[in-house]
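A quick write-up on the structure given underneath.
Complex shown without one protein chain; remaining protein chains in place.
For clarity, chains are labelled A and B in written order, and residue numbers in each chain start from 1.
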Amino acid sequence: MKKIFMALTAAFMLHTASAKSVFANEGRKAGAIADPAEGWSRLFHEVLVDVTIMGVIFAAITIYYMLKYKRKSPDQVGSCKKLSAAQMWGWALIPAFVFMADDFFLAANTWSLWNIYRKPPAGSYEIEVRAEMWSWNFIYPGGAAAVNELRVPAGKPIALRMTSSDVVHSLYLSDFKVKEDCMPGRVTYYWFYPKVPGEHVLTCTEYCGAMHSGMYGKVIVMPQEEFDNWLKKETKA
Amino acid sequence: MTEHSSEHTHGWETSPWPLPLAAGILFLLPLPFSFHFVYKNSLMAMLSLGLGVPMVIISVAGWTRESLEDKYGWASGYIVGAMPFFIIAEAFIFIAFLAAYWVIKLSAGVWPPPGTPEFPVLIPIIMTIILVSSSITIHIGEGKLEEGDKEGFIKWLGLTILLGTVFLCFTAFEWSHFIHEGFLIGTNAKGTVFYSITGFHASHVFVGLAIFLCILLPAIAGKVSKPFVQAGSIYWHFVDIVWFFVVSQVYFW
Partner (left out) sequence: MSAHVKSGFKEWIFTTDHKRIGILYLVGSITAFCLSGIMAVLIRLELWSLGPTITDDPTTYNVWLYMHGAVMILGFQIPALTGWFANYLAPLQIGAKDVAFPRLNAFSLWLFWAGVVLALLTFVVPDPPDVMWTGYPPYSVVTSGNTALYSFTVLVMGFSSIAGGINLIATIIFMRAPGMAWGKLNMFIWTVLAAFTIQLIFVPVLGSAVTMVLFDKYLGATFFNPGMGGDVLIYQNLFWFYSHPAVYVILLPGIGMIFEIVATFSRNRIFNFKVAVYGGVGVLVLITGEVWVHHLYTSGLADWLRVFQMVTTLMISVPVGILMISLVGTLRGGAIDYKTPMLYGVGFIFVFLVGGLTGIPLAMASLDLAVHDTHFVVAHFHFVMAVSMTFAIMGGTYYLFPKMSGRMYSETLGRTGFWLFLIGVFVTFGTMFFVGLDGMPRRYYDYQMFPQLENLHKVQTIGTMIIGLAVITILISWIHGLVAGEKAPSNPWGSRSLEWDTTSPPGPGNFGGRSIVVPDDWDPYCYDKPGRTL
């Protein structure tokens, strides 16, 4: 058992060392913008590896014991003794230490990503979102408006300021890995970073009644020029 | 408890009261509320109440009688020990409401919000005095019971019930006074908080009075269970303490 435990610790330490740099290569060169969606994918992958290691260790030990300690005669009994005080403390503190180290490691990484998520870069293009049962209203600077279709220019960080005129909704851009609730009486925000032109799904992810599942639309990422033309046309109208 | 062991192997213990009480509660609260407020059918609501009220009263009476016989030989002994757990649970109801109140108040721009009338100062003080005295009277009553003075106990218990009733009348008076001024639960956030918190407190006073009635009536007939009295009085003190929070937060803050 001790051996197994040492192996566990070693595996964990190795893993920690190899994973230390989730954000080290975030390339903090001047002016570069860290994309939350990329950070998300990388960190998610990291965590998947982390929990898989944990799970496989536990599962493997379980299977090993399950096979090794089958009952061989009807009145055989187990041989597990009460632990001595030292063993007891060891089996409390060492795992607690390992688990906590992992937790803090994960927390620190989330924290860095969280900061990226929560701080729209300077110069973001800001769009207002007003949710209602059951549609999305997007209001652009200058007064242009769109329903259920969020047109944005490519290559620019987009910040959304969101509120709702009736119940709680939540604007989810699954490809950009962002979501935040839209509530009456409160304003929330987030930002995302569309880089190449294309179309993406946007959905409502807070239950808001019968047409909750009908409250979806598109994010249309357009080349800057096209977007400018569209915006001009819409603003005039 | 061991001395009772042999008599308990005779048969399965039963009591007819818990089932009708649970059913009665169904008829007393959820059903009439739904009939009246959701389906706007007051006739059905009254019918349901007509079924629920007697069911609850009869089963509470039957239950009380049975528990004074103490056929299990242990139940009443633990009631004093169990009361604190009930009180923890009760306290968290008030904590939740007060927490909602604090959040609303601390995040509000102006407080009290427009439309709130002047709150009286004298009445809550009088109410506080009444409730504190009732805590004292029940304490004295308990002392009398301890001395074996049943007459005295009944007197002091009766006085406590009287004070509690007067307190409830004050709450009712306050409410009707505010309602006349047009200050309703929906007027603003202050109205919401005021009526729900004082309402909850009043309902606890009401339950406390009901418990005391369940002690008083058998006591007049000569049957008293000391642990039951003690538990009731702990509950009453709790209702009293909660009032301090209610009055200080809702009236004077």
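What we mean here is this: a contact is a pair of C-beta atoms (placed from the backbone, for glycine too) under 8 Å apart; a residue touches a chain by one contact, two chains touch by 3 or more.
All figures in this text were calculated on a predicted structure; none of them were measured in a lab.
In terms of the touch definition stated at the top, the absent chain reaches A, B within the entire complex.
Touching the missing chain, out of A:33, A:47, A:139 or A:154, is residue A:47.
Within subunit B, the residues in touch with the undisplayed chain are 1-2, 5-6, 8-19, 21-23, 25-26, 29-30, 33-34, 37-39, 63, 66-67, 72, 74-75, 77-79, 81-82, 85-86, 88-93, 95-97, 99-100, 103-104, 107-108, 113, 184-186, 188-192, 195-196. For subunit A, the residues touching the chain absent from view are 1, 36, 39-40, 43-44, 47-48, 50-52, 54-55, 58-59, 61-62, 65-66, 69-72, 75-83, 87-88, 91-92, 95-96, 99-100, 102-104, 106-107, 109-111, 113-114, 116-118, 166-168, 170, 172, 174-175, 177-181, 183-186, 188, 190, 201, 203-214, 216.
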